[in-house]
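Only a single protein chain was left out; the remaining protein chains are all shown in position.
Now for chain A:
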Amino acid sequence: MMPRPIYLDYSATTPVDPRVVARMMPWLFDNFGNPASRSHAYGWAAEEAVEIAREQVATLIGADPREIVWTSGATESNNLAIKGAARFHAARGKHIITVKTEHKSVLDTCRELERDGFEITWLDVMENGLIDFEAFAAALRPDTILASVMLVNNEIGVVQDIARLGSLCREKKVLFHVDAAQATGKVAIDLSNLPVDMMSLSAHKTYGPKGIGALYVSRKPRVRIDALIHGGGHERGMRSGTLPTHQIVGMGEAYWIAHQNMAAENERIRGLRDRLMHGLMKLDQVFVNGDMTQRVPHNLNLSFNFVEGESLLMGIKDVAVSSGSACTSASLEPSYVLRALGRSDELAHSSIRFSIGRFTTREEVDRVIELISSAVGKLRDLSPLWDMHRDGIDLASVQWATH
């Protein structure tokens, strides 16, 4: 087998922890029952496994198990929370607030609601990627029914102050939804103390399987939403469809492991991230995107000025990372998250997201520093912009023939 690239893309997805795999296996062949079968032991066993997993998920986020609704993943959870709340509460108002740096599954869902007659406020963020609280407060109106803000950003890893935003929402009687897909196991979440009405969760960002997630729907105060998927009335009518026992068991175990280990694990990962950052910042003209203090320990997003991101990815074929460059996206648009920070398009084109995880080693980090440094050097030797920079030419003053 060929040696595989070093994986530093844990924000895209994580491997399923072998302990999780082991827990899932018996629920495929041996115990295959439908958790909704109330009339025999196959169903009872599956239902018990699902309820244990529900408790495990609830424990990680400080919720009651009855507040967990299984979904196919955070994209579905975001759709269910936003469309479900908007439709249920449409008679109260039609204004929704969200943020320009949210995940596409929030932005596109809001865009869809806009077509259905809702009015959306798309909030800007500050240069560090954080929400300006005053701007958020100013956006709230008497007809605002819902605000949706992510806890941890997927590209730059910044952590929003959802306690403060949520308190204001509760005071103004606005429902508050939080996309926490990138947050579980990375930041402590205690919903028994957080003023959050709905929270989207994913398994596969936290060493669980793909295709399973959950939506937390608060019971106190009781939050009501319309279902999107109708059928057998599973999950208290909020999400019909036969529950995938093995997936649910996997998500439960993954969240349980996160709950047990996250404090120690995050410190180890922070050490690796800082090592990577210090190693790469030795290069000239490297910039961090996003706030460095309000940030998960796993994420490092850097712009290597005068080097285009996709060409850098080509130069580090032995490293699996993501770029905010236009060329890596189908749309040929550079990362909308980095553009929302007000950074120049050049810096968005030159950005690389490193995300570190449970199985990253120090040796891997050191190797990545070497590989990146040498590729950046090679590409800057090729870059006319690097020459101009060294000649003291301000690139912003040049009249470019745009194409």
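Following the convention adopted for this analysis, a contact is a pair of C-beta atoms (placed from the backbone, for glycine too) under 8 Å apart; a residue touches a chain by one contact, two chains touch by 3 or more; residues count from 1.
Definition applied: contacts and distances are computed from a predicted model.
Per the UniProt record, the absent chain's protein name among "ATP synthase subunit c", "Iron-sulfur cluster assembly scaffold protein IscU", "NADH-quinone oxidoreductase subunit D" or "ABC transporter permease" is "Iron-sulfur cluster assembly scaffold protein IscU". Within the full complex, the residue among A:202, A:325 or A:360 touching the omitted chain is A:325. One chain is missing from the display, and on chain A it is touched by residues 306-308, 310-311, 314-315, 325-328, 330, 332, 334, 344-346, 349, 381-387, 395, 400-403.
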